[in-house]
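With one protein chain held back, the other chains of the complex are shown just where they sit.
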Amino acid sequence: MKISLGEISDRFGLQLIGDASIQISGLADLTDAQPGHLTFLFNSSYKKHLAKSAASAVVLHEADSVDCPLPVLLSDQPRLAWANIASLFDTAPQPDRSIQKTAVIDGSARLGKHVSVGAHAVVSAGVVLADGVSIGPGCVIGNDVSIGENSRLHANVSIYHEVQIGERCIVHSGAVLGADGFGYEFDGKLKKIPQLYSVHIGNDVEIGAGTTIDRGALNHTCIADGVKLDNQVQVGHGTNIGAHTAISGCTAIAGSTRIGSYCLIGGAVGIIDNIEIVDQVEITAMSLVSQSILKKGRYSSGTGLMPGNRWKRSIVGFRKLDEMLKRIRLLEKRLDEG
Amino acid sequence: MKISLGEISDRFGLQLIGDASIQISGLADLTDAQPGHLTFLFNSSYKKHLAKSAASAVVLHEADSVDCPLPVLLSDQPRLAWANIASLFDTAPQPDRSIQKTAVIDGSARLGKHVSVGAHAVVSAGVVLADGVSIGPGCVIGNDVSIGENSRLHANVSIYHEVQIGERCIVHSGAVLGADGFGYEFDGKLKKIPQLYSVHIGNDVEIGAGTTIDRGALNHTCIADGVKLDNQVQVGHGTNIGAHTAISGCTAIAGSTRIGSYCLIGGAVGIIDNIEIVDQVEITAMSLVSQSILKKGRYSSGTGLMPGNRWKRSIVGFRKLDEMLKRIRLLEKRLDEG
Partner (left out) sequence: MKISLGEISDRFGLQLIGDASIQISGLADLTDAQPGHLTFLFNSSYKKHLAKSAASAVVLHEADSVDCPLPVLLSDQPRLAWANIASLFDTAPQPDRSIQKTAVIDGSARLGKHVSVGAHAVVSAGVVLADGVSIGPGCVIGNDVSIGENSRLHANVSIYHEVQIGERCIVHSGAVLGADGFGYEFDGKLKKIPQLYSVHIGNDVEIGAGTTIDRGALNHTCIADGVKLDNQVQVGHGTNIGAHTAISGCTAIAGSTRIGSYCLIGGAVGIIDNIEIVDQVEITAMSLVSQSILKKGRYSSGTGLMPGNRWKRSIVGFRKLDEMLKRIRLLEKRLDEG
């Protein structure tokens, strides 16, 4: 795959400063780029790397274009330009629109046109796969699951009974959708509460490798349109995630929680059960959300990283914070009383 | 499935206030319930939702029954009533007690009566599956594994050699039992320490999707009867978890740690290696347990969630806690000395 700078400029409406005939054969980051590569400047602070870059051209914002030593494509949104241009160079294997003969497909399953089912996949009774669905090798699709048009499951995904997946979704390997929610009631021992509902996933949802989304007990677990879940995210039973929210890797969300739309939830965040988070909330990495968030904005918890010996001294202070407050109050009182 | 309120009342010994002939076709939570649904009031603070609920009846505690606009089933333990009643409406597919022809079963494996082995499952040499065991599609069962009566493995579970699983256990998709513990000794590079022991799991244990339990190096990793592990829990080598302890999702437990019985360990907790936690300890979500807990009770760590700009100011203070303590002491001394 080769394409000229001129063609990229035309196709994506990016102003070119430089030789339109230069051939681009791939993309690479600023420091690794070789001749033939198009690179990107996302942050002005990396501008110093431009001088040493072997890239054949760079996409950057006009504000960064002064004295640029490389041919330039100007973009108001270099990251968006990246997303668009990268699709030209995407060589990821596409589904082959065939049913592999080692797949086991129940006679009652209904398959649309151009469906792919990979080797050793299992499609159970009552499953409905719409046109263009791709089921990767080794996937197991439980009874009465439905999957919408052009959705793609990569290898070794497990889907329990009655889960519904929308259109154009991507589910990565090792993900598990619809396992029982974690519900017990103590009665001398922990008695299991049957999880009667399922998981409903909207359109254009991407679900990362090893991510788990549990089925609900008294209502469905719902993931709205356009949600993106990174790898190893855990979504508890009955939880609801609003449209276009992105959740980074290893975040754990307990049950019956309602998360709004357009939220950005950092990696390894913990969110407790039965709370509400409104739209457009940003939560920084590894925060614990232990109460509802009713106002949009950015939230954090935790302490900053410190060298171990200094940290230990701060921890001593943390344990005495209550006492410190009292001592300050007493000092103020003594001074006030003169 | 339909059942009258009268029958539910009789079967579970719950006093009925209302029309015994009302038909119940399912369960649902307070806000989503439709006509035909039985709902539950677990918390008095949600009582206000009763007026708007379309449910046909509600299970609640006598203390909440005054002026209830719906037919009522009284229970001293509404959550326990829920667990019992829900089993009536559980339509999850049950194992079909057959051996799928694409399963690969070693000739030396011994299978009891009414065993199910799903499509593309692999059962290795020396495996013993007791009566009523169900192995889901795509599971891989290593050499000499034994699984007790009526235990069920969902799809795509991986069990390494010599793991022992008790009776009536449930293992969800993507779980991995018996992989090598994380043990190395530094000798210029990291030299692997063979993990000679295995994983022993008691009766009535439930193991969540994507949960991993490592085999031991100098002793077995042991999970006692009635333990419930949620999704994506990690249990290190040689660790011991006592009976009827429940551990929520994404909790990471390092090796050679002993956790007592009847503990409740919140989601995304971290527990370091080689410590002891006694019985009946409760640990709140996302706490780090960095030393033994020798007294029962509730424990926490971390900081509360704050808006990002206020949090940053607290972090500045956290780094100065040691200095603040000293300054308070100095102030006290100056005042004392007059």
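Each chain gets a letter, A and B, in the order it is written, and its residues are counted from 1.
Simple rule for what comes next: contacts are C-beta pairs under 8 Å (C-beta built on N, C-alpha and C of every residue); 3 or more make two chains touch, one makes a residue touch a chain.
All values derive from a computational prediction rather than experimental measurement.
Screening A:Pro71, A:Pro95 or A:Gly138 for touch with the missing chain picks out A:Gly138. With the whole complex as reference, residues 102, 104, 120, 122, 124, 138, 140, 142-143, 156, 158, 160-161, 174, 176, 179-180, 182-185, 187, 189-196, 210, 212, 214, 217-219, 232, 234, 236, 238, 250, 252, 254, 256, 268, 270, 272, 282, 284, 287-291, 293, 297-304, 306, 310, 313-314, 316-318, 320-321, 324, 327-328, 331, 334-335 of subunit B touch the missing chain. Within subunit A, the residues in touch with the undisplayed chain are 26-29, 32, 39-40, 77, 79-80, 82-83, 86-87, 89-93, 100, 102, 118-120, 136-138, 154-156, 170, 172-174, 204, 206, 208-210, 226, 228, 230-232, 244, 246, 248-250, 267-268, 285-286, 302-308, 311-312, 315, 318-319, 321-322, 324-325, 328, 331-332, 335.
In the analysis below, only the chains that are shown with their structure count from here on.
Computed centre separation for the pair subunit A/subunit B is 24 angstrom, with centres defined by C-alpha atoms.
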